[in-house]
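With one protein chain withheld, the remaining protein chains of the complex are depicted in position.
Let's look at chain A:
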């Protein structure tokens, strides 16, 4: 099929995409609007007369929060990988007893509402004195990613050729060396997918941040935006500028790793 029909489809596709992404455009547009134009009627559809006030507010007020979020997200990635990669190896290649039960528990774990985990963590942390700590948030955020990580990595590692691992055993490699020098390098793409999702979830987390880190000195960017909305409802350009900056990791990851993103979403639900 060639010719005009194809072009119609592309045009329609562009239209749908534009409609879908309109809120994203609107966020950027508002972030560049002057405070005095904010309540203009009708609103300005294009930032003809842009201002960077919103962004300078981000740099003067939100940089520490961005750094905190980065730290939390990286910590979550590390913790998720350290827990889930060895476990996936045990589940997929070492015939762990009770593997079926463990898989089942992991599936059920993903269904538990975040607000419930938040309450449980709150009552634990208040005793341990872990409230308002980065470490506490890293642990809480990782509970979203660990079950996903184990299940995804197990699926991948189960597909590694047994001959390869047996050859290593014959060469005298113990299971730790096999894991480190064969299984991990082969699983690179899956590890990347897991890291990517762990990062994004931790970066985007609102529930845990707003419950376990309400009075901290170091707050993540999501909470920064939330407090912003509460404090000043007039400077929406600053709020939207912060939101735009907070979206950058998602955008970057999508551009450089769209393949992995799609793989992760699908691996979650459908087994090929």
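The rule is short, and it goes like this: a contact is a pair of C-beta atoms (placed from the backbone, for glycine too) under 8 Å apart; a residue touches a chain by one contact, two chains touch by 3 or more; residues count from 1.
Assume contacts and distances are computed from a predicted model.
Protein name for the hidden chain, per its UniProt entry and selected from "Phenylalanine--tRNA ligase alpha subunit", "Phosphoribosylformylglycinamidine synthase subunit PurS", "Cytochrome c oxidase subunit 1" or "Sugar ABC transporter permease": "Sugar ABC transporter permease". Checked against the full complex, the candidates A:71, A:109 or A:186 give a single residue touching the omitted chain, namely A:109. In the full complex, chain A makes contact with the omitted chain through residues 6-7, 9-10, 12-14, 16-17, 20-21, 23-24, 26-27, 30, 38-43, 82-84, 86-87, 89-97, 99-100, 102-105, 107-124, 126-127, 139-140, 142-148, 150-152, 154-155, 157-158, 162, 166, 169-170, 174-176, 179, 197, 200-201, 203-204, 206-207, 210-211, 214, 221-222, 225-226, 229, 236, 239-240, 243, 246-247, 250-251, 253-254, 258, 261-262, 264-272.
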